[in-house]
Each structure stands twice: as structure tokens, then as C-alpha cells.
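Here the complex is missing a single protein chain, while all its other protein chains stay put.
Entry: chain A
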Amino acid sequence: MIKAILIFNNHGKPRLIRFYQYFAEDMQQQIIRETFHLVSKRDDNVCNFLEGGSLIGGSDYKLIYRHYATLYFVFCVDSSESELGILDLIQVFVETLDKCFENVCELDLIFHMDKVHYILQEVVMGGMVLETNMNEIVAQVEVQNRMEKSESHMERMLLRRHLEPLSPHSHELG
């Protein structure tokens, strides 16, 4: 099981947090800080695994992370997950983000946290890996985005229909 997925930047600012076990908000922030502290002091050329901090369950849990440019992607998992598998999953997730945002960068994550969540929901569900095939993930995300677009389009049409009869009336008034 995956216990938490954290994305933060080089300064420890959270960009996406997803806990699959309940922690109160202030505890969540403490965990982010602790994890950032653990991960950020490691060189880029050392291995990607370390034991979890004390707040999130100590050495029963492993932190598996990857560092991309300005962002850290950290997965906190228990012993039933394979370390390299999760490492691979992070790669899949990031590649998916790259496809969906077309050259993803930190700004995309900052301004579209909700969209990142929707993508993540297609990869991991309730702490368990749902799908690892990137094409499948991208396809599902795109269908849902299309649905959203058509809904907002319909709303606009509706709005216009209501506005049109109004305008001659207001013109008369003027």
C-alpha cells in the first residue's frame, strides 16, 4: 500500500499532497517538512530509497523519491510494494504529466493542482496502484477533460440563449 504521495519543490513548498491515511492538517504539514528535510539533504547521485521519518511510521515505511529539476516526487510505501516498481511508477506518473501538460514544469503543478490530482487518481486509487500503462491513463484523462469541456460549452450556449432576448430590450431602454 502507498501511504502518501508528496510533491514539493526544492524549497519544501508543497505542490501536491495526497495522504491515503488520515492525518490532521497540521500533522500533514509536519510530515511534509520532515520528509523534505530527509530527502533534500541527499545528493542526487545516491540511491532513491530511505527509511521513512518518525512521523509517518519510521522504518516500517520506505520513502521512494525522484528528483526532477525543481521538484521532488516522494512516495511513502509499506513493505508490500516493491521499491523499484514504485520508482518506475513515479516515472510513469511524471511522463503522463508531461504528456497531459505538454512539457510539464513546476508552474503547471502550481496553477493546476486539481488537474494533477485527476491524473493521479487514474494512476493510484486509495493507496493502491490502479494503472501503470501510460497510454491507458492518458486516454482516460483526456475523455474526462473532453466531458468537462463540453459541459462548460453547453453552459455558455445556455447563457447566450438567455442573454440574446435581453439585449434588444436593454437597447430600447437606452
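The rule is simple: a contact is a pair of C-beta atoms (placed from the backbone, for glycine too) under 8 Å apart; a residue touches a chain by one contact, two chains touch by 3 or more; residues count from 1.
Quick note on the criterion: contacts and distances are computed from a predicted model.
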*asked:* Please identify the absent chain by the protein name in its UniProt record; candidates are "Sorting nexin-1", "V-type proton ATPase subunit D", "AP-3 complex subunit delta" or "NADH-ubiquinone oxidoreductase chain 2".
replied: "AP-3 complex subunit delta"
*Given the contact definition stated above, which residue among A:10, A:54 or A:82 touches the chain not shown here?*
A:82
*So which bits of chain A touch the chain we can't see?*
1, 14, 16-18, 20, 22, 24-26, 28-29, 42-43, 46-47, 49-51, 80, 82-85, 88, 110-114, 117-118, 121, 125-133, 136, 140, 143-144, 147-148, 151-152, 155, 158-159, 162-163, 166
